[in-house]
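For this depiction, one protein chain was excluded, whereas all remaining protein chains were kept in their positions.
And now, chain A:
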Amino acid sequence: MTLLAVQNLGKSFGGVVAARDVAFTLERGEMLALIGPNGAGKSTVFNMIGGQLRPDHGAILLDGQAITAASPQARFRKGVGRTFQVAQTFLSMTVVENVQMALVSCHREAQGLWKPTREHYRGQALELLALMGMADAADRSCSALAYGDVKRVELAIALAGGPKLLLMDEPTAGMAPRERAALMDLTSSIAASRQIGVLFTEHDMDVVFGHAARVLVLLRGEIIAAGSPDEIRQNPRVRQAYLGDEHALHAPALERPA
């Protein structure tokens, strides 16, 4: 069954149409990239799926269930995890506590009044951090980490909820090129092994064409093309949308195994 189905989603701000009849589907274990020039409506679409924005019309179905009007909290309970464009972590906590907090919330124990948080699910949290290659930093303060590491911690937090669907808003923004590929390689292997559907927006075309199974192109709020990376690269409308930036759509110099 289709994991995520988005049906004729629309949203305007005043007179500006940010999304018009956006429709697509996402399967389990699939990596789907959402690209488009600045102001195309990527963030709007993304935030409607994440629950930060309410669409004017249309529907969002997760496993066939409508989540169109659900709060971010309710979406989390139904299996939606997400990362943010600017990584959002709990900077006053240690790395492992960040993940523990997510696990505590996932088990609905956030109202606990007695047992210290650091004794909740530490083992499980450490396993997740090990998966991210962050086990050594577990007891460091999250505010002392390099930004690339914060992004990996954020991914661990998002995975702690055991999501079916992972939303990643510009997952590699602000990272060094080598780190970008490593993070996305890790993401796609986790997505494949855990059968998580991943929807991500991205500006770095190397990342998009290197890691997405399918690509959606958004322009002025509308999806103008959808298909495999190769199809997208050949599509004349997409080339036109990125006019003046043709090189952006050339095949990456170094093909990486996805």
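Here is the rule we use: contacts are C-beta pairs under 8 Å (C-beta built on N, C-alpha and C of every residue); 3 or more make two chains touch, one makes a residue touch a chain; residues count from 1.
In this section, contacts and distances are computed from a predicted model.
K.L.:
Mind telling me which option in "ABC transporter permease", "Fumarate reductase flavoprotein subunit", "Cation/acetate symporter" or "Putative tricarboxylic transport membrane protein" is what UniProt lists for the chain we can't see?
P.N.:
Hidden chain identified via UniProt as "ABC transporter permease".
K.L.:
Would you mind spotting which of A:V16, A:L91 or A:A176 touches the chain that isn't drawn?
P.N.:
A:L91
K.L.:
Among A:C106, A:A181, A:A225 or A:V238, exactly one should touch the missing chain; which is it?
P.N.:
That would be A:C106, which touches the missing chain.
K.L.:
Please identify, in ascending order, the residues of chain A that touch the omitted chain?
P.N.:
Contact residues on chain A toward the absent chain are 50, 52, 71-73, 76-77, 81-82, 84, 88-94, 97, 101-102, 104-106, 109-118, 120, 141, 143, 154, 157-158, 160-161.
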